[in-house]
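Written below as structure tokens is the structure these notes are about.
With one protein chain withheld, the remaining protein chains of the complex are depicted in position.
Every chain is named by a letter (A, B and C) in the order it is written, and numbering of its residues begins at 1.
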């Protein structure tokens, strides 16, 4: 079921923005593909969670953030790093465990962060980042800035205690947070309704939040919804809740036996490839040419090739750095 | 604002039941009063939380339970023990830390239980008993019985992670539990709306439960609501949620500075004394006489005097029992 | 006797106990449809169905707490933490509830359950996902804590744990799942409170368990080539802790090295050293050495992580130090 590519307010989004989003989404897609390759080559270890299929969520929502706004998410975190503008080279280096990695090879795939861009990571414990998001927002509120926090989470993670305590505190204290659920239909192999007793928006009401549901395959819809949510936060309407309906095209992580869903189901969702939807919009509505877009793809490919080469050629951390950063004051 | 004492279905509740509830509520009231005395005398130690003002909740709801139904609550747990029919003597002995105590002096005020009556306690960690309630229900479901669990909790405890995970699991697995919130307006010194971002019934919807609110000062209303909830559970409608609006007339525990509420507020609520409401019903509607009720009070007083004497005269646990019951297989 | 992996041994123990007692059931994240993230329960969902193989939401507090409540009420749950790192979220439910309920209510209730939890470092999972935190669970009375080092022990101890009326934390080290060992066809149980000598030797005593056992046995092989005969004592049971065999061995060798995969500071080894000098003071010839994880959150980068972990060479060096 191919989607309508430009309804309502989405029509007014300028082409240059759309082209930039296209570039970002292609970058994320290609980044994840090279991660997969490097993992096969044994150059990336540990757990590796790909974002392929969900690109519109990170790109659309982060495009709506202001300069004082923060981003934090779980372990499926490569896309958010790229969307805040982090160079893919130190990210790939991190995944390869190199000294030049964004976290000096300490964190790996699940712990990317770029504090210089107010991107706080990247957390592997389900739900563990949610109270951190409340805290990031608390600091902004304490300093009386207009800064807000975009906190991303999976559908499955809404069932852990952290979710409850974090959203409730945000509600009670009016913390400037937009809670964004990336509902990709599964938590590992568990379908959302096998794990959640109620729809996401009903959960939101339990914290005094209205909640909005949006098509997470449409970068434009996500962008507009995130923009509205941030407006409300800044207007003093308290924390907001945004559910993005999306799907991960690949397994939960590398080596997922994929017993829990059918090929047909995956195929159906792939028809809604968020990049494909945006591509159609650009060509059918904005008058972009296939060549124009292919050129972007090629630029990204070159950028990724350079990133992989940089990571590959970078040194591993010195053994004598093992004890660095345990404490600030050593 | 004196309450209507017998509306609608409540009218049909037979007098002998009402008289028994009256006796139970008076027993609870007097039990708590002697606890307070014994605490002043230094015969009870640790934390002591009184139930005075909330008697209608435990008595009315437990009156509705079937023989296979279970009861579990937090640390404000004396009333539930008495309502399931436990002899006050071993309870008072437990509070005095005696070998004859229901938990052999190991548990104290916050850890009363009487497994022979399917009363599982008595838990001091806020929220810690909620997953236990889910588990008790799981065992009944596993054995395919009609048994259900009445799980009591305070308003403040609905903000802890345990609450979220327990109610969600109950919803997903259709566990036979009636979640009963004793909303006494405060968690220690924190008013309910300073701690909860949404009304209790909105929280319930986040777990797919309709939720019902009832006047917790009316033992009849609580009884009927609990009966309805248990019917629904047994009819396979899944877990139920019941909010009882009530008030604790005394401090949170002994030594509460009571800075958080006004004398007027307390006085207003005392007008709705649940025992007073039932007393009026008995006298004005059921034709009981003051003498009849005074006689019950006297019987209870005698029972309590005997309980205190029993506890007083009981021995403390032998030191060589210290290591008993760490493991079943020692 | 067949040589099977520890993964298979654990899986067999679960299946046998589920067939033996219909009150035994499994609950946890991805134990059902997925088949277990370490494939330990693969096939169970089809064999036993959703009633006895329960997929849970991502809710460790209620996984631990509901298993406890169900056990109190007469069934025998085997609750799985996908990894022991996630047991941190359920820490209160485990040590303050499952472990204390039998005592706190004067024996009125018992809590016959097993918490299974794979753990360990060395797989580049980063600081939050690589714990070997066994000691912090073993510190508290009321919870039996065991961690086997061989397929034989894993099967026999898990079966014993499932039949025990006490709560048992059964810790599996993920690097051991592939290890093979002899396991008899016929049924057997291994007690939950007995250490065992896994290799005899007269020169030095190594006290260890789980992954530490694997590493120590490799070290012992090497040392044997140099004529150094190491006696390896496998603790297996951390709470209650059986020091008998370690003390007996030490009284024979007068020298000891304690090897564990977890952090050394306030680790298992500290207690072992303290007890050896308490109970065999007159036999101490040289300082007892500890080989353990360095005091650093485990980094992701492979070699850097490895440099913080135990390995045969570190054990060999320690043994030579005490000789």
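Points to keep in mind about this one:
Rule of thumb we're sticking to: a contact is a pair of C-beta atoms (placed from the backbone, for glycine too) under 8 Å apart; a residue touches a chain by one contact, two chains touch by 3 or more.
Because the structure is predicted, anything quoted here is derived from the model rather than measured.
Checked against the full complex, the one of A:29, A:80, A:106 or A:232 touching the unshown chain is A:106. Between the chain not shown and the residues A:35, A:48, A:133 or A:198, the one that touches is A:133. Here one chain is not drawn; of C:138, C:154 or C:291, the residue touching it is C:138.
With the whole complex as reference, residues 70, 101-107, 111, 113-115, 120-123, 125, 128, 130-140, 142-143, 161-162, 165-166, 168-169, 172-173, 324-329 of chain A touch the missing chain. With the whole complex as reference, residues 45-47, 94, 97-98, 101, 103, 105-111, 123-128, 156-157, 159-162, 187-190, 194-196, 257, 259-260, 316-317, 319, 321-323, 326 of chain B touch the missing chain.
Contact between chain C and the absent chain runs through residues 85, 88-89, 91-92, 95-97, 99-100, 103-104, 126-128, 133, 135-136, 138-142, 239, 241, 263, 265-271, 273-274, 277-278, 281, 284, 286-290, 295-297, 299.
Here is the rule we go by: only the chains that are shown with their structure count from here on.
One finds 41 Å separating the Cα centroids of chain B and chain C. In terms of their C-alpha centroids, the spacing between chain A and chain C amounts to 37 Å. Chain A and chain B have centres, each the mean of its CA atoms, that are 46 Å apart. Residue positions 56-57, 59-61 of chain C are each in touch with at least two other chains. Listed for chain B are residues 161-162, 165, 168-169, 172, each touching two or more other chains.
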